[in-house]
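Just below is one structure, and these are the notes that go with it.
Left out: one protein chain. Kept in place: all the others.
Then we have chain A:
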Amino acid sequence: MSAVDDTHAARSAPAIRHPAPFRAQIGGLSRIAILLLLVLTAQLVTPSFLAPANLQVILMAVAAIGVMAIGMTLVVIAGEIDLSIAGVAILACVLGGILIPTGSPVLVIGVTLLTGLVLGLINGILVAGLRIPSLIATLGMLGIARALANIASGGQALYPESIGPYVWLGRGTLLGLPVPVLILLVLTVLAIALTRFSIFGQALYATGGNVKAARLSGINVAAVRIAVFMLCGFCAALAGMLDSARLSYINPSGFEGIELSVLAVTVLGGAALSGGKGTITGTLVAALIIGVVNNLLNQLGVSIYLQQVAIAAVILAVVLPDALKRGTGK
């Protein structure tokens, strides 16, 4: 039984169900196979592709978008969408960045992450409490957060270079691994545990799969939705911080259009926008696929415009079989 079949089962089954089997959790073997094929091709084309330094470059490149995609995956599994992540990331970083002159890493990092959580909470309340469709609510939040970031920063970039621990988050290493990569891995493990082995995970899939059944089963659907938006906001702020720390540069007009890239990674990872389906490992594999393709094309000197075409083609190639299966009812 494929991951798609599992989802159909989830939709028609009672709201609370057992966690998805391992094969579904890894986001489908086809994605893994495509990733391996890409890596193999890349190694043949550019012999230094599998060099540790290059692998590190790829992992660093996907770390921030991977963190954002984990948050987005939770939201999408719940049957919602969060288009505000770029705005949340940048407003969180700017509000934290304004505190750079205090010299306090706790304040700068704390306010950044707290802002992400609070903006996520507001998104959650708008969607779950006020019943505003998440597409509209988060689109509104995107505009508001971006504008507030500009107002708060006066349109000027902020430089966190003087906050050592902040910069360490983007440039440091721990246990031989770059910190952003380590954070992505830790977050992945935590998110897998949350979705696979917790009651919250069951409630999450149930809410996204069949909200009425979930309610009848006694699940506090509103609480689930608010929680996923908060987690997504937190992930957006964290990812924003990782990127800003890496460049030592908080750009109030940054992350332009990243919500669509993150959404693409999430869908590529097997999550269904209709909700109830998706895995964290699938999302991670999808982020790696995008990272490998980007790295390979950059190494080949392919223009950014052709890269966009190539990445869109890869997404279609990965998603198409699932779509065809659904179309034929298999």
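Throughout what follows, contacts are C-beta pairs under 8 Å (C-beta built on N, C-alpha and C of every residue); 3 or more make two chains touch, one makes a residue touch a chain; residues count from 1.
By our rule, contacts and distances are computed from a predicted model.
Visitor: Consult the UniProt record of the chain that does not appear here and report its protein name from "Cytochrome B6", "glycine dehydrogenase (aminomethyl-transferring)", "Sugar ABC transporter substrate-binding protein" or "Citrate lyase alpha chain".
Guide: The record names the chain that does not appear here as "Sugar ABC transporter substrate-binding protein".
Visitor: Which residue from A:105, A:120 or A:254 sits in contact with the chain not drawn here?
Guide: Going through A:105, A:120 or A:254 one by one, A:254 is the residue touching the chain not shown.
Visitor: Tell me which of A:32, A:57 or A:139 is the one touching the absent chain.
Guide: A:57
Visitor: Pick out which of A:46, A:104 or A:217 touches the chain that's been left out of the picture.
Guide: Spelled out, the listed residue whose C-beta touches the missing chain is A:46.
Visitor: For chain A, which positions touch the chain that isn't shown here?
Guide: 46, 48, 51, 53-54, 57, 60-61, 146, 149-150, 154-159, 161-162, 171, 243, 246-249, 251-254, 256, 294-295, 298-301, 303-305
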